[in-house]
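Here is the structure we will look at.
A single protein chain has been omitted from the complex, and every remaining protein chain is retained in its original position.
Should a chain be cited, it is by its letter among A, B and C, assigned in written order, with residues numbered from 1 in that chain.
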Amino acid sequence: MASKLIAIIAGVGPGTGAAIARKFALAYPVVLMARKPDNYDSLVKEINNKGGKAIGISTNVADASSVKSAMGKIEKEFGSGVGCAAAIFNASSGFVRKPFLEMSETDFTTGYEVSGKGAFLFSQATLPLLLRSLDQSPQHPPTLIFTGATASLKGGPQLSSFASGKFALRALSQSLAREFMPKGVHVSHAIIDGVIDIPRTKEWMKDAGPDAKIAPEGIAESYWGLHVQPRSAWTVEIDVRPWVERW
Amino acid sequence: MASKLIAIIAGVGPGTGAAIARKFALAYPVVLMARKPDNYDSLVKEINNKGGKAIGISTNVADASSVKSAMGKIEKEFGSGVGCAAAIFNASSGFVRKPFLEMSETDFTTGYEVSGKGAFLFSQATLPLLLRSLDQSPQHPPTLIFTGATASLKGGPQLSSFASGKFALRALSQSLAREFMPKGVHVSHAIIDGVIDIPRTKEWMKDAGPDAKIAPEGIAESYWGLHVQPRSAWTVEIDVRPWVERW
Amino acid sequence: MASKLIAIIAGVGPGTGAAIARKFALAYPVVLMARKPDNYDSLVKEINNKGGKAIGISTNVADASSVKSAMGKIEKEFGSGVGCAAAIFNASSGFVRKPFLEMSETDFTTGYEVSGKGAFLFSQATLPLLLRSLDQSPQHPPTLIFTGATASLKGGPQLSSFASGKFALRALSQSLAREFMPKGVHVSHAIIDGVIDIPRTKEWMKDAGPDAKIAPEGIAESYWGLHVQPRSAWTVEIDVRPWVERW
Partner (left out) sequence: MASKLIAIIAGVGPGTGAAIARKFALAYPVVLMARKPDNYDSLVKEINNKGGKAIGISTNVADASSVKSAMGKIEKEFGSGVGCAAAIFNASSGFVRKPFLEMSETDFTTGYEVSGKGAFLFSQATLPLLLRSLDQSPQHPPTLIFTGATASLKGGPQLSSFASGKFALRALSQSLAREFMPKGVHVSHAIIDGVIDIPRTKEWMKDAGPDAKIAPEGIAESYWGLHVQPRSAWTVEIDVRPWVERW
């Protein structure tokens, strides 16, 4: 791995973010962002121990100064002219589910804080590095990927906070795809439709049979698949669901 | 017009909001909300002069205390037990169109302020009055309608602010429909896909032939049509576009 | 009712088609098409007895010669220059639901026969009369409406025959809307999402509470609402579902 280009992943936890980080770390130095260092510390060690390169940066993507600070650390580590091969926004708000009339204003805006404003800040911070990579002989087109959910397409009852954030994220993704794909940056959106197989969901769906939860590694492979698409054949939206999921 | 139920319309200006107000004022006392009294003053007079009843309330729908104050004025005017026959959210943010990398955080969140947070505040304030009307022998099912746009379905280039707000609004509308329709409140969303024929757009599309801009009265008729639907046959989404519009 | 324009409704049975016929018969002489005269005979009498005008024509919409013969009868009855105010395609195939590997070719093509080919034949026969009405001072824009279903948007398991027909119908509707709306004919598509309240479904959903099935009259009102829209504010797709329907 001699790439001078980096990959930046926001929203690294024990599931999808970690799997994406491991996958992209096979090709690029990776920057892992999460609010709590607990979410990336062991993964950073794991990747560095295996011969990859990773750094973790405590970042609140919904806070402009925190994102700015994170980008400063990236430049300090990798140089002010560093290019980005892939930026992946996998951050998500807490999942608010409650009767609409019992929601506080904060309950409602929680979804947008991360999925709307956070995605905006992350995109604005990383797009210059993605564009810059075009002059640095990238092996694959620079790629910006957003992680969506079932709620990106459907506003379920009592889920207006989460759904309005995820809808907003999809709008942003489409808008950026239409503005930046003609400039050479591949922008894509993934609708993750199912329960992800992580420690927290270990006890869920036990009767649903094998592989009824989404393996994070499967998502990571699909994201990598998007990254390596040539610019003449780009995909802007995929869905990912387990074989037994109803939809 | 002896109805004790009222209609509340947010986002009253010279176009759609005014036409909706005139239409619903034929059946109900109407409350007109806009930030600037200039937007509703003459219309309030017009409706009252014609034998209807209207009041205007200066309201910033994106501000919780302003919405709360407005609801207080409504109760003062119509009684604390007043029921609402129709609440129509027609407010919209300014239309930000600029290259993504030149947008400020405020540019981006502008769309959501009104279409996301504002719609949340308006819905939470009016739903109790809509539900209350069910005990007051309403002639038609209580109805909550949101005004969307082309950008409710498609995130255009440089339009991420507006589109992310309108996508969020659609998510909210769907979520409320799924929660409140089984409780008896009809929730619907209208995608207005075209240029509306108002003084500000007078010089637009002059070569497009007659009726190439949407007549606000046409929208108002369709909103009324949604309102009078029986609960056994409700529509949750309509599109409205002029005959010559490409889509 | 002195209109010289007629309305043509294909697919008249005891439910939606009859309600549509009754509604449009208040304004226009109506032509009722169904394969079996049993489906329209008593309705024709009812409308004529009430002061309207109706004729029934036994028609197989999926058969070109049958459609041609029906149009000949219309011209004989109303004159060769008759204009059409509204043409409504409410015909539907039988509902095939069986494991895919057990379907015959005929099982599969059944859906398309009516919803694809039948809708094509009906549209091609009626559009000249709809266009002709534009020169005959119509009160409302000529309107062509297609009845869809849940399966117009979603291909359910074991329902490929019905769904592929309804998807094809929606494609046709969109294509005609884009070609003929700029010529002055309003083309619209209605997604009926729920069980319709007709004699055959009398025993269904008895525990679902009042109004859990769609009243055909509600659909008819919405179709009339589409018909009277001015050309500056046309709707090309509506959904219709009962208040308690999950979607």
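In this section, a contact is a pair of C-beta atoms (placed from the backbone, for glycine too) under 8 Å apart; a residue touches a chain by one contact, two chains touch by 3 or more.
Every value quoted in this text rests on a predicted model; they were computed, and no experiment measured them.
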Just to confirm, in the complete assembly, which displayed chains does the hidden chain contact? A, C
Can you name the residues of chain A that touch the chain not displayed here? 141, 178, 181-182, 184, 186, 197, 211-215, 217-219, 221-222, 225, 228-244, 246-247
What chain C residues would touch the chain not displayed? 64, 99-101, 103, 105, 108-109, 112, 116-117, 120-121, 123-124, 127-128, 151, 154-160, 163-180
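Operating definition for what follows: only the chains that are shown with their structure count from here on.
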By the document's touch definition, which label belongs to this structure's chain graph: line, ring, star, complete, or other? line
Whole-Å gap between the CA centroids of chain B and chain C: 31
How many angstrom lie between the centres of chain A and chain C, each centre taken as the mean Cα position? 46
Could you say which residues in chain B touch two or more other chains, in rising order? 178
